[in-house]
Each structure stands twice: as structure tokens, then as C-alpha cells.
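The complex appears here without one of its protein chains, the remainder shown in place.
Chain lettering (A and B) follows the sequence in which the chains are written, and residue indices restart at 1 in each chain.
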Amino acid sequence: MKKLQSNLKYLGLFITIFLFSILFAVGSVMYDGFFSLQVLLNLLIDNAFLIITSIGMTFVLITGGIDLSVGAVVALTCMLSAHLLEKVHMSPFLVIPLMLIMGSLFGFVMGYLIQSFKMQPFIVTLAGMFMARGLCYVISIDTITISDPLYQAISQFRIPLPFDSFISIGVVIALVTLLAALYLANYTKFGRTVYAIGGSEQSALLMGLPVARTKILVYTLSGFCSGLTGIVFSFYMLSGYGLHCIGLEMDAIAAAVIGGTPLTGGIGFMTGTLFGVLIQGVIQTLIMFQGTLSSWWTRIAVAFLLCVFIILQRVILSKKESRKVLTNTAAKAS
Amino acid sequence: MNKTNPILKMRNITKTFPGVKALSGVNFQLYAGEIHALMGENGAGKSTLIKVLTGVEKLNSGEIFLEDQAILARTPSHAQELGISTVYQEVNLCTNLSVAENIFIGREPMKPGRIDWNTMEKRAEELLGRLNIRIDVTKTLDNYSVAIQQMVAIARALDVSAKVLILDEPTASLDASEVEKLFTVMRQLKQEGLGIIFVTHFLEQVYEVCDRITVLRNGALVGEYITADLPRVQLVAKMIGKDLAELSSCSKLDAADDAGSKEVYIAAHNMQKQGTIYPFDLDINKGEVLGLAGLLGSGRTEVARIIFGIDKPDDGEMLIQGQKKKVAEPIEAMKAGMAFCPENRKSEGIIANLTIRENIILALQAKMGWSKYISRKKQQEFAEKYIKILSISTPSSEQLVKNLSGGNQQKVILGRWLLTNPELLILDEPTRGIDVGTKAEIQKLILELASDGMAVMFISSELDEMLRCCSRMAVMRDKKKIAELAGNEVQESIVMQTIAGVH
Partner (left out) sequence: MKKLKSFVGSREFWPILSLLLVLLFNFIFTKNFFVLEIKDGHLYGSLIDILNRAAPLMLISIGMTMVIAIKGIDISVGSVMAISGAVAATLIGGSLEMVNGANASGTAMPLPLVILIALGVSAILGMWNGILVSRIEIQPVVATLILLTAGRGIAQLLTQGQIITIYYTPYQYIGAGYLLGLPFSVYIVAAVFALTMYLTRKTALGLFIESIGINQVASRFSGIKVKSISFWIYAFCGVCAGLAGLIYSSNVKCADGNNAGLFIEMDAILAVALGGNSLDGGRFSLIGSLIGALFLQSITTTIYAIGVPPEITYVVKAVVVIVICLIQSEEFRKAALGKFARNRRELSEKAAVKS
């Protein structure tokens, strides 16, 4: 029993990895040409941007918060980079760091509002989303195509791998981000404080941890990830457009949740999030290979998974709570 | 043990909250290498004293010395740096983190650029080993019982090199063997020269581990005693505020007790809930005031909650006027004729942002259902009626309840329930934190209601008012109903002896 309980935490993660393998195996059996390294790598290539945002989102979710602005901030980054590159003719070497700073700043302001004025994260980031989308349109209503040579070059560059396969620069950036996130989450005081806040903000305060600073930094980090996503996405799409990445925030949340990060905070796995993204990708690929099913099935399937995982997490939580009830009723008595 | 020089001295501590004097000129001292019990009933000032000491609250006047140095903790973490650590009943750790991490978070051992998990885990094992706890420190804390969690909290406190360790109600949620384990650790720490302040309600535990006892009552110091020299009955007397000499002369003024002719309103049989309350039987008759006596945490409130359908019992049945009834929700209990004034006025009683009128009619309206709306005029009448009967002091019935004083809020809740015309009224600490005049009014009201034929179940920490009101008493101790006293037995000395567990 005890063993089972200790594994409950990882249950979501195991199920996700297992599910991913199953889905990939099913695809391989059913469709010719599915079982290849390149199909697997394409999952990464097509979802590199989602991996980066989802990692930022995972950090926010671990603290028990939420960031609905990510999709809009990505769109804003694309739009602003396109504008600066094409209309202002700024050097890409200046644009890229500038975009990262802008994303971080955007996150910082939201984090500051949330922490200092005890505003609900969900409302503040909603406002952030409106703001970022609106700013996109302030820059331009129409699509701006990026023709900058460096962006073009990066976009077309293929890093060759054995067995005639390749990946894009975006994948490299995503994987580096993943490694950095793993280090940050598991080997730094900042990362551990993030988990502690999600476990119990009250306890974290009593243990003398820098709660306020960490919470603001988490939103800043998410903003930074959105900025980075914006850059990777503009490599991928080579354009800026106000309607880019609508609903990306939901995909990112779904990736984190399916990867074993409950929305109640305190628990979260960066690797899980990677698989959360890959599952969405593999579903998409399956539907593509199948040919007759339409793309909206992806959405329904993802929502179904999301639902199952949320209910699963709720069940795990209530199991834990039933053990805590004893404590609480006794606590109430005194 | 240096008896002449205490490690911690608190002198003339005074603390006032708006309208209340929580502590007035309290002295307290703790020696190194002793376990010192801090006792008192609700509102006695124990928790305020601890809060002042650990920097949660600022004191108004007084001095605190730690090893002869004047100190003043600004925050709990500052107090910790000074060497005063607290372990609360509700463990203040992060159960989602590993045991080792809970001990060291914020002070993790580092390798260049990263946390050194191996060293951390090794040191955690050593530290827990000192407390004779051998567990897997890499597992998350929620894999372990509350008892172990408390040990981990103690280990964390020790690692910050505590001189004074405060254990605030640590045993409230532990079972007997876990308590024993905690005591072993406490004794060992005492041997190592730590000063331990032990806040608890359990008398037996005090007599088991504590060297000395400080008793507070109503924010004032009653006295400091050597445990071995203070008989239990006297300790209870000091906490409740009665002298033993006074007790023996006092007897129950017997109001023609015709218990035999009374009709049973509700009969609970073998009701129980694991970990909350042991099986109990309880009858309440019409027209009587049944008292539930016992110290805090003895299971009084739990009995009330189960009867009123708030908590679901694991087993047992309930007969209401001879009919077997299942009561799974408060509304069902109300429909069966019950009413319940909860102990926690703010969080369970009042609806703060609604008016007095709305608060008063709420239960009746809920009982009638949403479609049978009580007209505004009727609402007004009801509210005015109970404002008058209960003499609630307010300019109008449209005042928001949150703006009333505690006593008036309590009266509003009483009004809410009286309006439903209940056959059984359960009152859990209805007079807590209320001024003397109002207390007397409420007691009088209880007696009147009973003489009109209502069954009343009365829970209070003040024995005095219980004796004045109750014709029969069930005595609770350690989550068990241990005795039922009626007639001549409802006497201060007997009740106290029963509570204290000496016969």
C-alpha cells in the first residue's frame, strides 16, 4: 500500500510515457512509413515551439498559478520581430535578445501585479493576453513575412543525423531549454522554492523561503519562454501575424497536465511535459496518416485526455486527503 | 540542570487586541533540560503567548530574555535564527517535497552551481537517526504519518540549532503509539539540554512527560507548578478557575428532577467515526439540557457534528422520536427538527457580508425551500422579533453582520436557529468570547427553552455555566464518552474528577 502511494505521484508520468509508446506502436502497425526515425523527429520539429512554452507553463503550474498570456506573447514576439526586421531593418542579432527581454518584462509585470496586489493569476494573465494580442494589431493587421537572410537560413537549416534523418535548429533550442529547465527545477534553490510554494505557500513562508521573489520570477521565466518560443516560431513560420498561436496556452496547459503536472501545484515533471507535447503531436500525426479523419479530432482527443488526467489527479488527491481528514478534524477540535 | 538561571524568561508580557486584553502581565520561564507544559482553556492566552514569543504578534509591553540577552523576534524565521523553533499541530512543511528536502530547504548543502542531494540526504538520515527515526528520506513527506511529519519538523528545528523548542498541540492527531514515540524523542532532547515548551490539552500526557506546568486563565498567569506536586483535580480546578475548597461546599440546586417521565427525543446508538470519535451512545430527552463536558479536543464537537449530519459516521444508527432516521446532510437534520450553533462563529456560523435580517431568516428559508420565499415584510418582522427577544444591539436589521460584535453575532445565529422552531438545539460553545452580561442572557435563554419542552445539547469549556444549565451531563475524554452523570452527580467536584480521570 505504501509503495503504491509513493508511486501515485509518478503514475501520471508513467501513464503518459506508456500511452505515447502505445500510440506510436499503433501508428507503426497501421500505417506504412510511420515507423521511422524521421517521423519521430518530425514530432519534435513540428512541436519545438510548444515544448518551450509548455516548459514555462509547467513552472507556473507548479507554483499553483496559471499563465493564459503565453499564446498572445508568442504572437506579439513574432509580430514585433517581423516588424523590426522588415520595416525598421534592425539586425537580427539585436532583435533576438530584444525579444527575449520583452517577453521576460511582460512576464515580470504580470508576476508583480499578481504577487504584490494579490490579484488572481488567471485574471491578470488574461489581461496580459488581451494586451499582447491588441499590441499585435497595433503593429499591423496583416501578416508580415520575414525575408531576413539569417532567419531564412536558420529556417531552412537541417542538422543531419544518422540514418538519413535530420532536425531543425528549433529542436536544438527546445532540447537545450528542456535541459536547462531540468537543471533549474532539480538542482537550484529557485527551483526547489517553486515546488515548495506549490506544496504550501504558507509553509514556504514559515520556512523562511523567498516566496514573493520566486513567484514573480516564475512568471518572468514563463514570459522569457514565450519570447523564446516566439523566436523559434518565427523561424518555423517566417512571418508575424496577430492570429498566430491562438489557443496555444491551452495546448501548453494540456501538455503539462498530461505530462503529470496537476493544476493544483506542487508537483511537476519537465520530462513529462515533453511527453505531453509529443502525445499531442503523435495524435496529430496519426490523424494525418489516417487521412479521412479531420484535424478537429486532435482537439477532442486532447481534451478527452486532459479530462481523464484531471479526474485521475483529483482521485489521487482525495486519496491523500482522506488520510489528512483525521488531522484536520482533530485540528478543528482545538 | 541549572535551576537558578532559566534559558528563557518572559516578564510582564501584555498584549491587547482591539477590545480584548489577550495577555496581562504574564510571566513565564523555561529552564534548559526541562519539558514545561503550558496549559489553559480556550482564550486563556496560551497561543497568544507563543505568538508573541515567536514573532507572529508584536507585544504591547514586557521583556523577553533568551540566555540573559533581551530579544524581540520580528518574524517566525527571525525567532528561528535566535534559536526558538516551533512545531505546530498542523505541520508546516511541504508534503510534496522529500523528507530530506523538508529538513534542509532554504539551507541546502551546495556543490558548485548545484544542490548537493547526496550530502543533503546523508545529513538528513543522521539528523533523524539522532531522533531514532529510520526512514527513507528520499520519499516525499506525504508518504508518512503525521507523527513522522512532526518528527521531521522537529529535525528541521534542531538543524537550525534550537535552544528552545515549542511543541504546539503536537499530539492532537496522533494515536497512542505515535504519542509514545514523540515522548521518547522529547525526553531525549531534554537530556541533551533543550528547553521544551509543550502546549497541550491532554492531562495524561502532561503528567507523563512534563516537569513543570504553567497555567494561564483569561490572559493572566494562574501559577507555575511542579508537576509531581499538583494533583490532577487541582490542575483542572486551576484551569477552569475554581478552588477545590469552594467545590466541595457547592452542590447542585436541584430543580425538581423528573427525568423518568421525560420523552426521549433522539437516541444515538454505537455512532463512531474512525480517528475522530470512538463509538458512543447518547440519549437526549425533550425538555432537558444535556451537557457535553470535557476538555478541548475530547470529542465534544465531533459528537455534535455527527448528530447534525455534517460528518458521516462509519457506523451506528440514530432514532429520532423512536423512528430510525439517516441524517446525511445538515438540511436533513433540520427537517428532523434539529438546529446547530457551531463552535466557529466566523467560519461556520455567520455569512459575514449579508445583513442581520438575511442571516436570521437563512435557516428557516433553507428549510422551507427556495420557492416558498418569505416575503420581505415577514423577513423584517422575524428579524425585528429576534433582535428584540435576544436584545441584539444594532441600529437596524439591515446592518451587515460582519459589523457586529462577537456577542451580537452569536445572538444572530441563535436567532437564526430559534426561528426554525427546533425540537433539539445543539449549542457548541455559544458563549465563547462573549461578555459576562450576554453570557448570563444566553444561559437564561437556554433554561427557558428547555422548560418550554425543547431538547438542548450544550457544549462549553466553562464548567460553571454547564453546571448552572445542565440537568444531565455526558463526560468526554480523549475522543471517548466515558461517563454520564445525572441528578446529584452533576456536581462540580464529581464532573472535574471524571474529566481528570480520577475516581
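Everything that follows uses one rule, which is that a contact is a pair of C-beta atoms (placed from the backbone, for glycine too) under 8 Å apart; a residue touches a chain by one contact, two chains touch by 3 or more.
Everything numeric in this text was worked out from a predicted model, so none of it was measured.
**Student:** Which is it among B:E101, B:E125, B:E358 or B:E492 that touches the chain not included here?
**Tutor:** The missing chain is touched by B:E358.
**Student:** Of A:R133, A:R192 or A:H244, which sits in contact with the chain we cannot see?
**Tutor:** Of these options, the touching residue for the absent chain is A:R133.
**Student:** Given the contact definition stated above, which residue among B:I135, B:L230, B:L319 or B:A366 touches the chain not shown here?
**Tutor:** B:A366
**Student:** Residues of chain B in contact with the chain that isn't shown?
**Tutor:** Residues 308, 310, 329-331, 334, 340, 342, 347-354, 358, 362-363, 365-374, 416 of chain B touch the chain that is not shown.
**Student:** Please output the residues of chain A touching the missing chain, sorted low to high.
**Tutor:** With respect to the unshown chain, the touching residues of chain A are 66, 113, 116-120, 122-124, 126-131, 133-138, 141, 242, 246, 250, 253-254, 263-264, 294-300, 302-304, 306-307, 310-311, 314, 318.
In the analysis below, only the chains that are shown with their structure count from here on.
**Student:** What whole-number Å value describes the gap between the mean CA coordinates of chain A and chain B?
**Tutor:** Those two chain centres are 46 Å apart.
**Student:** How about chain B: which of its residues touch chain A in the complex?
**Tutor:** Contacts found on chain B: 76-77, 80, 89-90, 92-97, 101, 105-106, 108, 113-115, 139-140, 142-143, 146, 156, 169, 172-173, 201, 274-276, 296-297, 299-302, 311, 344.
**Student:** Tell me, which parts of chain A touch chain B in their complex?
**Tutor:** Listed in rising order, the residues of chain A that touch chain B are 2, 5-6, 9, 183, 186-189, 192-193, 195-196, 198-200, 202-204, 206-209, 266-267, 320, 325-334.
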